[in-house]
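For this view, one protein chain was removed and the others were kept in their places.
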Amino acid sequence: MALTQEHIQLRLSEKFGDLVSNFQSPYGMLSFEASKDQNLKVLQFLYDEADLNFQFLTDLTAVNYPDQPGRELAVVYHLHNLKDNVRIRLTVYTDILSPDVFTASKLFSSANWMERETYDFFGINFVGHENLIRILNVDEMDYFPLRKEYPLEDQTRIDKDDQMFGRG
Amino acid sequence: MTEHHQHHIKLPEGSIEKQTTTLNVGPTHPATHGVFQNIMELDGEQIISTVQTVGYIHRAFEKLAERRPLYQITTLTDRLNYCSSPLNNMGWHLTCEKLLGVQTPKRVDYLRIIIMELSRISDHLICNSIMGVDTGAYTGFMYIMQYRELIYEIYEEICGSRLTTNIGRIGGFERNFTNTAFTKLEKFLKEYPAALRELENLFTRNRIFMERTIGTGPISAERALNYGFTGPNLRAAGVDYDVRVHSPYSSYEDFDFTIPVGKNGDSYDRFLVRNEEMWQSLSILNQAYKKVQEFKGAEAEVFHADVPEYYLPKKEDVYTKMEALIWHFKIVMGEVDMPKGEVYHSIEAGNGELGFYLISDGGRTPFRLHFRRPSFIYYQAYPELVVGGMLSDAIVVMSSLNLIAGELDA
Partner (left out) sequence: MSRPVRFNIHPTESKISESISMTEAPEGYAGEGFFSARLSDVVGLARKNSLWPLPFATSCCGIEFMATMASHYDLARFGAERVGFSPRQCDLLMVMGTISKKMGPVVRQVYLQMAEPRWVIAMGACASSGGIFDTYSVLQGIDQVIPVDVYIPGCPPRPEAVLDGFMKIQDLVGQESIRRRNSDQYKALMNSYGIE
């Protein structure tokens, strides 16, 4: 029996009730949201169940929505079931003042560096990660550059005239 | 030991008591792979532990992309895996087309496949010949770079640039392939198989190469899947996952090719898998070229889909029609609004599944763009591959993984 989106949604709602919500299907990929403290349980459930079998973590990243108070940072997991060729997306929202999310690196070894990168760019604290330090930026950096509040360019440049570059 | 430049080097735990050597296989690499640093703890020649530092070429692509309209992001994707820029460009255009809901005509798909398979060949050529260089065999690299020049010539004929190509547009190509391009493609298809056979003769059953690479850096299929491996590295471990077959894009389902799969996942298997993939790419190229030639008459002039918001209109229309003028202005100034949506699309790049996660909030530039970069993900497995082996094996493993620094750090 092919794995359909309705089946996945049914199994998830049965197990987690209203801790999973907001089931949508943009561009053919089932996306849903889970609450922050359930993310590991949902991932484990999707990994272990024989008919769900989402054992490949394709991608782990975060998004900053500055206009949603209480839900500013979203951690997005893309999972893939290689046997039935089904992809799903799980989003977990957290607020910016206490961005603690449980780490998935015990379950998926590929989440190790992806979580470090997400921490480096957004400041999300992955609870339980063995080595949560910056990976791509310089170690001395004290802010999280990909948050929308921070600019792209290096602010300490003195040789560039912002007026001429449309940033005055 | 001087301290002033070693702000990234921490001696491994207990290395002084155990009297092991700490070696900084530093960012300036003698093997021109790119800038990554490994701090290896060695007991004689054997590696006890290794810690990697990346980020030496972090160029903040994802933050840059939030500032740029869709076309300007193509130039960023060029610089991800710069050995095969057209593949990244095509992947990005396919993602944009998925967001916009554009269906490309068959001829465009086949032309895209020609470009993508050529760049796959050029990527695998670099990886295999540099693997030879790392084991000491310089000749294969010198011979085969001549054929990469042929591929560069074809790119130059189509888009004007050799390496960072920015090839294609959303919906197709900027101009039809000229007859010169097809002549050069024919020359390549005729001359290249002999060169690939010669490269195989130099390495595949070469006793020194085999002894240097067999058994180095093996990984099992389960560990590889858990580490998120994709591409030739995963196929060398025995899993036949190829995005072109599993989620076909750009009419790959019309083509007949096999997926080579290895057994042990060691460096020799990776070399052989890439080698065989080059033969498969050649076969796809031959099929695609034949299919393109079957289009006759008006169909042979089709080189783009109809995407008025993102494809520059014809100059005659720009000078005579108002609407075309407005679209021309909006496209060039980057003032076209994207539809709102969240899309993830992936292609089979030279190193594996290259994914683009694009969130658009209806503005002119993406709200968030994330690149799922295969090199970044499988470089995490490097300690598991080399610990317990010898230092020279570690170098061969690194080059067999085909780590490209631009893709690693983005």
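The first chain written gets the first letter, and so on, giving A and B; residue counts start at 1 in each chain.
As a working rule, contacts are C-beta pairs under 8 Å (C-beta built on N, C-alpha and C of every residue); 3 or more make two chains touch, one makes a residue touch a chain.
For clarity, every value in this text was computed on a predicted model and none was experimentally measured.
Checked against the full complex, the one of B:Ile126, B:Ala221, B:Val307 or B:Ala394 touching the unshown chain is B:Ile126.
Checked against the full complex, the candidates B:Gln146, B:Thr204, B:Thr258 or B:Thr320 give a single residue touching the omitted chain, namely B:Gln146. Per the touch definition above, the residue from B:Thr180, B:Thr204 or B:Thr320 contacting the chain not shown is B:Thr180. Set against the missing chain, the residues B:Val25, B:Ile39 or B:Cys83 yield one that touches it, B:Cys83.
Along chain B, the points of touch with the absent chain fall at residues 5, 7, 26-30, 32, 34-35, 55-60, 63-64, 75-76, 78-79, 82-83, 126, 141-142, 145-150, 152-153, 162-164, 180, 183-184, 187, 191, 194-195, 198, 405-406, 409.
Hidden from this view is one chain, which touches chain A at 136-138, 145, 150-155, 157, 159-160.
Everything below uses one rule, namely that only the chains that are shown with their structure count from here on.
The part of chain A that touches chain B in the complex is made up of residues 26-27, 29, 31, 55-59, 61, 63-64, 76, 78, 82, 85, 87, 89, 108-110, 112-114, 117, 121, 134-139, 145-146, 152. Interface of chain B with chain A (complex): residues 7-8, 54-55, 58, 60, 62-64, 66-67, 98-99, 223, 225-228, 239, 241, 246-247, 341-344, 346, 353, 355, 357, 359, 367-368, 370, 372, 376-377, 379-381, 409.
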